[in-house]
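For reference, the structure is listed below as structure tokens.
Presenting chain A:
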Amino acid sequence: MKKRLDVLKTYKIYIGGKFPRTESGRYYLLEGKDKKPIANICRGSRKDFRNSVVAARKAFPEWSGRTAYNRGQILYRIAEMLEGRREQFVSELKVQGDSTTKAEKEVNISIDRLIYYAGWTDKYIQIFSSVNPVASPHFNFSVPEPTGVVAVIAPEESGLLGLISVIAPVIAGGNSCVVLASHSKPLCAVSFSEVLHSSDLPGGVVNMLTGIRSELLDNFSTHMDVNAVIYCGDDKKESKRIMENSSLNVKRPHIINTRDWTKEKAQDPYQILDTQEIKTTWHPIGI
Partner candidate 1 sequence: MSNNGRMVLSDFINPPPVDQIGIEERVARLNKRSIKKKSKISALKLALSMIDLTTLEGKDSKGKVRQLCNKALHLHDSFPDLPHVAAICVYPPMVPTAVECLSGSNVKVASVATAFPSGMTSLQTKLSEVRRVVRMGADEVDMVISRGAFLRGKYKFVFDEIASVKEACGEAHLKVILETGELNTLDNVRLASDIAIGAGADFIKTSTGKIQPASTQPVALVMMQAIRDHYFKTGKKVGLKAAGGISNAKTAIQYLVLVKETLGVDWLTPDLFRFGASSLANDLLMQILKQTEGVYQSANYFSKD
Partner candidate 2 sequence: MATTEKILDFNSVWEYSPAPESTDHIKLDDKYDLFINGEFVAPKNGKYFRTENPATGKKIAKVAEASKADVDNAVRAARTAYNKYWSKMPAKERSKYIFRIARIMQERSRELSVIESLDGGKPIRESRDIDIPLSAAHFFYYAGWADKLEYAFPGRKTKPLGVAGQIIPWNFPLLMAAWKIAPALATGNTVVLKPAETTPLTAMKLAEIIQEADLPPGVVNIITGAGETGRAIVNHPGLDKIAFTGSTVVGKYIQKTLAGTGKKYSLELGGKAANIIFEEADIDQAVEGIINAIFFNQGHVCCAGSRLLIQEGIADEVVHKLKNRMETLIIGDPLDKKHGYRSYQFESPIKKNKRTCLSRY
């Protein structure tokens, strides 16, 4: 019998820089391989989603208004914070079924991936912009701008690296987001919210929900104040539904099929471009 009793963690959700419980009061039980209970996970509701969108919208102008350099520094800081808490994440990944080697590899790549995107914040605009030689007396240029609020349904099979791989490019590009974590591997998402919270990232830029995909899919894709939706998964019925729902307010839908997030080609600047709008300006020149 152990001498000291552990204090079990309550896994809450993360909205507007705060950690509330789900307003619905409902939960689902996360079980380990041997059916041993791991934790009660918040079963996020449509109201949680609605509140998250409000928080994300509120946070968007300030976040997109920061200098690209500042956003890069904050992403780097998130990496610093994650590095400092690696043991916690390795143990959560193991509890959720990974071997030690796999867990450590996943944490390492997660940290490096954050640094990768930290380095893009003040460079992607250069590679995706242009000055266009139009045939009229105009100075004509095209630049990417963040789309706004992005709804993200994170990868089911990768609870940390997959999660970070989809969130990082969204916020590197100046957007705010509402994320539904993996149903079977939600622990790292909640702990990662704590990392975000201690990283100078303004509240509301990332909002993290846990819950049941089928219950929330429609909310994520029909909300009129969401500008883009990212769906990670292979279910054709689900992705079709997402794309149909997106047509309500012409959201940009992005479907990301299951992939090996540990590969280097899983990261690239085009994922930032996915949640950018290209603005082209015709500026009259000449007397």
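Simple rule for what comes next: a residue touches a chain if its C-beta (ideal position, glycine included) is under 8 Å from a C-beta of that chain, and two chains touch if they have at least 3 such contacts; residues count from 1.
Selection criteria: all candidates are chains of the complex that A comes from, given by their letters.
Every value quoted in this text rests on a predicted model; they were computed, and no experiment measured them.
Q: Every candidate listed belongs to the same complex as chain A; state which one touches it: 1 or 2.
A: 2
Q: Report the residues of chain A in contact with candidate 2 in the complex, numbered from low to high.
A: Counting only chain A, the residues touching candidate 2 are 69, 72-73, 76, 112, 115-116, 118-123, 127, 269.
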